[in-house]
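Pasting in a structure now, in structure tokens, and then I'll have a few things to ask.
Every protein chain except one is present and positioned as in the full complex.
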Amino acid sequence: MSSMLEVNNLGISFGGLRAVNEFSMTVEKGELYGLIGPNGAGKTTVFNLLTGVYRPDTGKVVLDGKDITGMRTAAVSRAGIARTFQNIRLFGKMPVLDNVKAGLHNHYGYSTPAGILRLPSYRKQEKRMDEKAMELLKVFDLEKDAEKTAGGLPYGKQRRLEIARALATEPKLLLLDEPAAGMNPKETQELMDMIRFVRKEFDMTILLIEHDMRLVSGICERLTVLNFGEILAQGSTQEVLTHPEVITAYLGE
Amino acid sequence: MSFLSYLLNGISLGSVYAIIALGYTMVYGIAKMLNFAHGDVIMVGAYVAFTAIMSAGFSSLPAVLLAILVCTVLGVVIETIAYRPLLEASSSLAVLITAIGVSYFLQNVVLLIFGANPKSFQSVVHFKGISLAGGALTISGETIVTILCGILVMVVLTTFIGHTKQGQAMLAVSEDKGAAQLMGINVNGTIALTFAIGSGLAAIAGVLLCSCYPVLTPYTGSMPGIKAFTAAVFGGIGSIPGAFLGGLILGVIEILAKAYISSQLSDAIVFAVLIIVLLVKPTGLLGKKTREKV
Partner (left out) sequence: MKKKKLRVNLLTYGIVTAAFIVMQSLAVTGSLSSLMKGLLVPICVYIVLAVSLNLVVGISGELSLGHAGFMCVGAFSGAFFSKCMQDTITSGGLRLFLAMLVGALVAAFFGLIIGIPVLRLRGDYLAIVTLAFGEIIKNVINVIYIGVDGDGFHFSMKDQFSLGMAPDGKVLINGAQGITGTPKDATFLAGFILILVTLFIVLNLIDSRDGRAIMAIRDSRIAAESIGINVTRYKLMCFTISAALAGAAGTLYAHNLATLTASKFNFNTSILVLVFVVLGGMGNILGSVIAATVLTVLPEMLRFLNNYRMLIYSIILIAMMIYNWSPQVLEWRERHFGRLLRRDRKEAE
């Protein structure tokens, strides 16, 4: 059985700055993997490289046996990677339900004329999309907010909606960019439960970036530590968190 | 020789565009707004100079100075009353439409005062041109003065921005308004100053434009305004050398296209060149490339 994600020797420079260098990692199917490191270490850049926001200068990304290196963002999504953003990016002026339905875009289709002329395929598919989207909203306890405008939701709900939207694309791999940012300990605890639940319920492989050590050590099986764009340590959570260089990097921050 | 003379005319027209474009680009850089009323400030400047010379018997220089003064004040008034309330609005379209409202306003005030009949503008340049190569190439006084003014404006403006406190403040505000405020820069004052300078330049451009093309109507400013805006985008909007370069190139292209291709299609050619440049370099010739943060 192949791994879910294999990254080999990934690198990119901005101007003269080497933002990510010789980055390699393997995420197994069903694994919950953490990518950690101090601010500016290049974690989000790695996400942007994986999802085609940036094109890597070097290296290769293979998703479930398929080479997706250098693909455009939309194609990467169709290949099976979904993500959330560090600074939440919802479709703020659209209703919550429509945010999730937008996520279903590539799985439930009808032609443009069918949509304009309200043909039977429109009605049938819209109904299925409504049901599927409501199902997802229920999982994230957002069904009561379905008709509210997404931009008006409180912070915690926005984070959850972003995950729901990502899952609507039926990904193989879910990337979470600092899901606990800005949350209090109670909310963080709930989020951890939810991530575990998503993983079980959707049989999902998850790669997450996180600052919150409690969250990382609580749920991740393996970690990669990034510092100044380079891998500092890699291995099981226990090993990595006791690694002397990692401790220095964090305490020295 | 005729090519050389076209080229000089082009550079002269380009200098006018450059002076207008400088105003556009400074305002855009600092307020992030497309000031569609800028062209009409040019027209107001020309009318002020026209009135001062024809009715009040001013000589050229005082008339020009008066035009600059009036336009500077006008620029600040427009900014304070019409634009400032909207600079923080949730949509940048709000201030754009307001600028169009201001443009209509200026045109119609002038229309009410002076009527729709074109006025024939008397050139403010009083010396005859020079004749070179035994009369094969004559350069008019207006052309020389316009080109010199263009260079002078560019030099003075660059020095001002590079070497004075206010100039540095402008750069800071255009870079990051919030940070500039925290640094103790008077943001509103700086924006007003930018409008003042831009509008003063517009007055100079108005007088020069009407000295070269002496027909003055309330709508005289709109097309040069749009073209100068094009020039600013062409050079990379927000960039001062870019506006200057863009203005010059645009003027030269326009005159050469008129001379060698078709006078009716010269505008289309100018706009086509703009489109091609933007497609190759989406932020203009000297524009800064920005990477969107994800």
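As written, the chain order gives the labels A and B, with residue 1 at the start of each chain.
Throughout what follows, contacts are C-beta pairs under 8 Å (C-beta built on N, C-alpha and C of every residue); 3 or more make two chains touch, one makes a residue touch a chain.
The structure displayed is predicted, hence computed values, not measured ones.
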In the whole complex, of B:I19, B:V125, B:I191 or B:V233, the residue touching the missing chain would be B:V233
Given A:N106, A:N184 or A:S236, the residue that touches the chain left out of view is A:N106
Per the touch rule stated above, chain A touches the missing chain via residues 51, 53, 72-75, 77-78, 82-83, 85, 89-95, 97-99, 101-103, 105-106, 108-110, 112, 115-118, 122, 125-126, 129, 146-147, 165-166, 168-169
Even though one chain is not shown, chain B touches it at residues 28, 34, 82, 85-86, 88-91, 93-98, 100-105, 107-109, 111-112, 222, 226, 229-230, 233, 237, 262, 264-265, 267-268, 271-272, 274-275, 278-279, 282-283, 292, 294
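By definition in this document, only the chains that are shown with their structure count from here on.
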Chain A and chain B have mean C-alpha positions lying a whole-number Å distance apart equal to 48
